[in-house]
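Below is the structure I would like to discuss, written out as structure tokens.
Just one protein chain is left out here, and the rest sit where they should.
On to chain A.
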Amino acid sequence: MGGSGSRLSKDLLAEYQWVARQGVGMQHPREGAPTGSPPSARAHRRFCELLPLEHRTVEESLQIRVSLEQILSLPELKANPFKERICRVFSTSPTRDSLSFEDFLDLLSVFSDTATPDIKSHYAFRIFDFDDDGTLNREDLSQLVNCLTGDGEDTRLSASEMKQLIDNILEESDIDRDGTINLSEFQHVISRSPDFASSFKIVL
């Protein structure tokens, strides 16, 4: 898997540690118990597993970007209907189709235990904003509901049900009555649900 070449240097580790704040707690699904090494080193190991063998040195792993398809093949993301949106939101490349190690760490830290509910709701908003225009309008909401219920013909809600549902959602959460839900209104809705922080978690 790379041996000693894939060890991060001590102060680089410390840097990542400080920012990710041990929230990136995870364990390998094939192991029985979590290892005792610092969490961002484990994240680095998982990230290196996605790279081809010849690129698994430390310097390259910090520079290279992994394509979207490979990230989507991670078992933790495979069954998630929002996996593509998650990858696109955290990707910092111009074409938004690849993730570097820092983006990966970003992703893990937002979905970890220690991210504040503010940060989680901020990123949840960006994930649900399918057209990236800064608000959730009716199309965003209907796409969101389709992701939740399953996109097949027999699993979607009927058109009238969808319209009724979106009307109800806007009625409940659009406080300034402009037909869209912006970030503050979204965060206000989220703050009323104490379950959000514990369900918006990806445990590797």
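Basically, contacts are C-beta pairs under 8 Å (C-beta built on N, C-alpha and C of every residue); 3 or more make two chains touch, one makes a residue touch a chain; residues count from 1.
We adopt the following convention: contacts and distances are computed from a predicted model.
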Chain not present in the shown complex, as UniProt names it (candidates "Transmembrane channel-like protein", "Prefoldin subunit 4", "Two-component response regulator" or "Protein rogdi homolog"): "Transmembrane channel-like protein"
Sites on chain A contacted by the missing partner chain, in the whole complex: 14-22, 25, 27, 32-34, 36, 38-39, 75-76, 78-82, 92, 102-103, 105-106, 109, 111, 114, 116, 118-119, 122-126, 128-129, 132-135, 137-138, 141, 144-145, 148-150, 155, 157, 161, 164-165, 168-169, 172-173, 175-179, 182-184, 186, 189-196, 198-203
